[in-house]
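Here the complex is missing a single protein chain, while all its other protein chains stay put.
So that you can tell them apart, the chains are marked A and B in the order they are listed, and the count of residues begins at 1 in each.
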Amino acid sequence: MGLWQQLFGKRKARGPKILSLADDLVISEREQKLNTKLSANLTANLNTIVDLFGNSADFTIRHFKAGPDQLPGAVVVLEGLVREDSIKDIQRVVLVDSLKLDLKAAKPKAFYQLIKDRLLPNYDLKELDTFDRLCENLSSGHKLLLFDGVDKALDCGVEGYKSRAIEEPSAETVIRGPREGFVESIRTNTSLIRRRIKTPNLWIESFSLGNLTRTEVNMAYIKGLVSDQLVAEVRSRLERIDIDSVLESGYVEEFIEDDPFTIFPQLARTERPDKVAAGLLEGKVAIFTDGTPFVLITPINLWELLQAPDDYYERASIAAFIRNLRIFAYWVSILLPGSYVAVVNFHHELLPSELALRIAATREGVPFPVVAEVLIMELTFEMLREAGIRLPQAIGSAISIVGALILGEAAIRAGLASPAVIIIVAITAIASFTVPAFDLGISGRLLLFLFIMLGATIGLLGIQLGLLMLLIHLCSLRSFGTPYFVPIGPMVVKDWRDVFIRIWWWGMLKRPHLVGTRDLDRESPGQMPRPESQDEGDDHEDN
Amino acid sequence: MKITKIANRQLLFILFMMRTTVTIAFLPVLTSADAAQDAWVAALFTFLGSAVIVILVAALGAKYPKQTIVEYSTALVSTWPGKVVSAVVLWALFTIAATDVRIYGEVLVTGFLVQTPLAVIIGGMVFVAAVAAWQGIEVIARVADTLFPLFVLMLVLSLGMVVPLVEIRNLQPVMARGLLPVVRGSITPTAIAAQMLVLTMLIPAVTEPNRALATALWALAGSSLVLVVVAVVTVGILGPEQASRSVFPFYVLTRSIEVTEFVQRIEVLPMFAWGFGLFIGIATLIYSLAYGLAQVLGLADYRPLVFPLAALQTTFSVQAYKDVFELLRFFKPRVVGPYILAWFILSLFPLWAAHFIRTVWGSRRQGGSDGQGRVWGQILAVFSFASYRPLCDYQHRLLGSA
Partner (left out) sequence: MLLIGLFVTISTGCWDRREPELLVFVLSVGFDKEPSGDYKIVAQMFNPLALSQEGSGGGSPGGDKKPSWVVEASGQTPFEARKNLAPMVSRELFWSYTSTVLISEKLAREGIRPIMDLLERERQFRLIARPLVAEGDIKEILASEYPLEGCSGQALLRQLNTGDKMRSIAPVLEMRELINVAAQPGRDLLIAKVKAREVKEDAAGDKEEGVDKIVATQPPIYLGGGAAFCGDRMAGWISDREARGWHWVQGRVRRETLTLVIRPDGEPVSVEIFRVQSQIKPVVKDDQVTMKIKVEVKGRVQDQVSEADLASERKFLLSLEARLATLIKNDIKAALKRAQELDSDFLGFGNAVYRMEPKKWKLLESKWSQVLAQLELDLDVRADVTVAGLIKEPVKMK
């Protein structure tokens, strides 16, 4: 038993991590400081702040003496988060304009009140009285004004730090559609949505996530369209998050998704405001994260990940064709190499004769077994793809030339790979690139390896069993309570109008079922455009 | 146990695929007896026979829309006889699943994976089905939703491509040998309609249990249509003699035709359709089996039973039939008819009797004790057990030496 314990038993917990007494003290001291209120003594206040920020290089204090009484005061900012001229403006107001006021030996409190009420109308003023709030706002780029003898700090608001200009998202380009993309600033992002959906029903709830990063996370939805249950669920899942930092929406995503172990994305993420707006209008919830242009949309299903914004802007028939092409391509990208291996290794008799002879001829002299050949080529391709992404664009194209032209050609010439396999790998690659959602495309590429293995083990039976497992998995997945494989399984034939085809806008009468939308009606029926009445038409004939 | 609901449409798909899979598999109207070119007439007879079975199964279930057979059999014929009835139904489900998957394994071993051990093929299929069963009937139903269009598409494609090759003269002469061969041909496929016993477990899971009978009948009608078409096409192309001699006629058909130089060797289509349909069938059967067994044993959850049952299923499937000949012999009407008749005599007949008596008793004197009805039910049940032997004899006489 003892040996058993030693071999397999859990190690005894080592007890709490021992910190030095000094460290402990420092931490608790800091916490204490954060929770204390500001005192009336300017120097003491400033010292505390300097202490808390630990003399950071960007921490700046501008001292001044204001008013007739030469009241000492200071502007505290973090450099770089605030424009220099706005600091100067505040100083000018406090120093120069205050002289114009009728101030007769005002007490510091009264002086402060006057400045607050009358001199700074252009600023978004707030009073802070704890160091906790003070530090947080300082970090967010607020300007703080402190006076001696006043136990409050005057927050002069934030003007927004420098951020990237709105430009076209490079990962989600469209042929037709708006060229705007989200940026790293959350307010810009929500404004992009506000500008598209002007109803007051667009509600945006704010959360602050990350104990250290204090990242702002917003949840947007259209009140009245979205089901309350969904909103409550998302809210509770967001509130449950306890993490030190949120640097990208991916952190949030992994905390709130339904099935953490699947390779399928259960939240859509996009850089495109039009896509988010469309999602909101279908009764979905969008989650904005400060510091990243990627916005999450939920709930979604697999087929929505295979749709591109173009589908809704292009002509309906074209969109329908392209959509089906994409769905087909997705499955091709998963199944093709595996099926090739299965057929060539196990079911030599299944091909039309001419094709079979050709493939047999191309295999002649290739030193690897088919599986190894396919695996090697697929892996090579994966490496090429990854290298192409990481490299600067100019070199990236060079990589593709090396990969496609030189490597492929040389492999065939040297007899190391058969042309058939190169074709298979190429088709698979092209097919997987047609998937608009990058994460879904990559999931397909992972599955591809699984299917190659299955195909190489028991042939087409393996492919079929794998396919069934995949279907079981997809059918059991849920995205915030909505079945992931809807409207195929469960079958909602009415929603097929927006999956396999994209019906004309005048025919898209309903919002998708099963999302839980409260209001299914999208538009009034009978709006199909018709030509002018017949008699008028006759007049124009062949004049 | 948590009750999950499936739509009637999903039930329809499940039943349709279960039933049609048998058609693709070995076309029993043709291979089990000597119906030969009249197989399609036998298919029509099969529809009638199966409809009777479906009504027997579903109508009773619809009267107890919230209960499985395990529950209402206890209510109808007291605890222990009720458990016997449930055990028979469960045994039936178990056997059907094992046999279904065995046929599939046989065709793969014959035609595709010659060296691969049967146990691997069967084990793989059963394992995947068990995973689905573990996820619950809702997931099975969704997969059925997904596979149904594919299934139909594959059938239509494989049938549509070969239809031009049908020679009507292969179907002549029609009914030249009288009715008997046709009846003989329809017995086995009718007996296989015992698959519909899954309804006894599924009806409480359906959203509209009252319409379950109609659903099942529609599924039956659809699959019978496929059966007729496949019978006509197979005989019309292969000829009655060659088709009857084949172990797996539809598979033989699809592998032995060449529509054009490029459209040949299309047996993958029916094989995949078969695999899909079989999967749905097995998953549903394993689910029903585990669910029912859990109820009989009084367990809170059926899930722990799924994988042990799947393992048992695999072993049974491999071991129950020594070889393909034994499997085929099992499907001779002389063997399979009485066997499956026994299932019904031991399960549904007594329940119907008890139900009937109960309603008669109940209407005659209101508030009369259940006990008396139950006693009568048991007497009738014994009576119907006793009727088994004569019924079998009659069947044998009908079959002659087939």
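Everything below uses one rule, namely that a residue touches a chain if its C-beta (ideal position, glycine included) is under 8 Å from a C-beta of that chain, and two chains touch if they have at least 3 such contacts.
Since the model is a prediction, treat every value here as computed from it, not as a measurement.
Peer 1: From the list A:150, A:344 or A:448, pick the residue that touches the absent chain.
Peer 2: Only one listed residue reaches the unshown chain, and that is A:344.
Peer 1: Please identify which residue in A:156, A:286 or A:359 touches the non-displayed chain.
Peer 2: If we include the chain that is not displayed, A:359 is the one touching it.
Peer 1: Please identify which residue in B:238, B:341 or B:357 touches the non-displayed chain.
Peer 2: B:238
Peer 1: One chain isn't shown here. Among A:44, A:247, A:372 or A:430, which residue touches it?
Peer 2: That would be A:372, which touches the missing chain.
Peer 1: If the missing chain were put back, which residues of chain A would it touch?
Peer 2: Touch set of chain A with respect to the missing chain: 344-346, 348-349, 353, 356-366, 369-372, 412-413, 415, 419, 452-453, 456-459.
Peer 1: For review purposes, identify every residue of chain B that touches the missing chain, sorted by number.
Peer 2: Interface residues of chain B facing the absent chain: 110-117, 120, 169-170, 172-173, 176-177, 237-242, 252, 255-258, 261, 264-265.
We adopt the following convention: only the chains that are shown with their structure count from here on.
Peer 1: Provide the C-alpha centroid distance between chain A and chain B, rounded to the nearest whole angstrom.
Peer 2: Distance between chain centres, rounded to whole Å: 49 Å.
Peer 1: Residues of chain A touching chain B in their complex?
Peer 2: Against chain B, chain A makes touches at 346-347, 349-354, 458-462, 464-465, 468-469, 471-472, 475-476, 483, 485, 488-491.
Peer 1: Okay, in this complex, where on chain B does chain A touch?
Peer 2: 7, 9-10, 108, 112-113, 116, 120-121, 124-125, 128, 131-132, 135, 139, 141-148, 261-265, 267-268, 271-272, 275-276, 279
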